[in-house]
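Shown next, in structure tokens, is the structure this report addresses.
Just one protein chain is left out here, and the rest sit where they should.
So, chain A:
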């Protein structure tokens, strides 16, 4: 089997045993990027030279007998919203084109320290706002399953890179579903950790009370290994949880769910969903029962207002966070002719530097926060947020995990929703509640829809700091599903 088809855990073992060098592994992936990225456009920046230098350094340390971590020498691609001191960071926006951050994000730094080799930075919806990667200022990413379809978003470059075997692992951020939805529509695993479980330091902010860094991988164990490698308390992030990281790797290896209580969220069971998504979801419910889980249906009534609440809360926070792009200290500056005022230059720069979705959300947030509307919109949305957290709390008295389809449909065609914001927002219908309440949630592949042959994702939601449950259930299902399919779902993807 070629190196690019191997899992991160397998690569780590081969590297540890000295059967392959980190340089060979990095080169194999860089070759793959060169082969496919003209079609997929997963990357905004490929760091070939620095990747090979990092790999050489790992090989030298290993040759000296240094003890290295389980992922040392394994390649990774970072969503271009994590700052990297040695490469550009754009957030998919013209306003940051060419910017080189003076520091590393905590996620980037910790993964460097763990010896992962950075292949480059991946494409995203501008400032992580979107569900298709079409909002990138640098052109869309394409779904490796069908190049006419979106790879999801906002972390669509990261999902496409892993699904196309250009990287075994990648990072993403999930504010309303931006890891789970792209994972679902590209047939891979994507995890949103508990809010505060992974550091936001050095992550370009979109909505600070929701933004959560997390892993992408082609299997559940690899996602857990990456999750463990960058998680844990960070004094540089005041909302970082000062508690031990849940035992996610152990849970992914245990993969036993006999006696586990599983709740099916009634509000997300079928109405308005694509038939093929519903069919695979119901089959997976039956599979869970056959594996010994006790499945019950239960209601979380407030989940039906999660989407509108999110599209008030997230834009409100974004309108405040993106005020920092003022054309004064870094990034683009337009119209500074020596005559115009700072305020005029600021407004011209922001109009030229931000794309349509970012402008929409800034104005929507400004509206929701303005006096006279605050109580009816932002204030009311915050109350709905409380009700959603209460629904989760009540549900987790009865069950250990909740499940739903990750998305209402499979990957949609590029261009289909780009001028219809509300249709685009519906892609996040099932993923948003976990962001509003801060819960852990994962998406794993659960089959292909009959009508279009495209991947369907299953979402497994767990309580705050119950991240290990997502991996335990995900791994058990993965084993059972892959034995049914005769291999990983991704092996059914057409050759690029």
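Throughout what follows, a residue touches a chain if its C-beta (ideal position, glycine included) is under 8 Å from a C-beta of that chain, and two chains touch if they have at least 3 such contacts; residues count from 1.
Simple rule for what comes next: contacts and distances are computed from a predicted model.
UniProt lists the omitted chain of the complex under the protein name "Aspartyl/glutamyl-tRNA(Asn/Gln) amidotransferase subunit C" (options: "Putative integral membrane protein", "Aspartyl/glutamyl-tRNA(Asn/Gln) amidotransferase subunit C", "Succinate dehydrogenase flavoprotein subunit" or "ABC transporter ATP-binding protein"). When the full complex is taken into account, the listed residue touching the unshown chain is A:383, out of A:39, A:383 or A:484. Residue A:464 is the one among A:248, A:264, A:464 or A:490 that touches the chain missing from this view. Check A:5, A:294, A:360 or A:492 against the missing chain and you find that the one touching it is A:360. Contact between chain A and the absent chain runs through residues 99-103, 195-196, 209, 235, 238-239, 241, 302, 305, 308-309, 311-312, 319, 323, 326-333, 336, 338, 340-348, 350-351, 354, 356, 359-360, 362-364, 366-368, 370, 376-377, 379-387, 389, 421-422, 436-438, 464.
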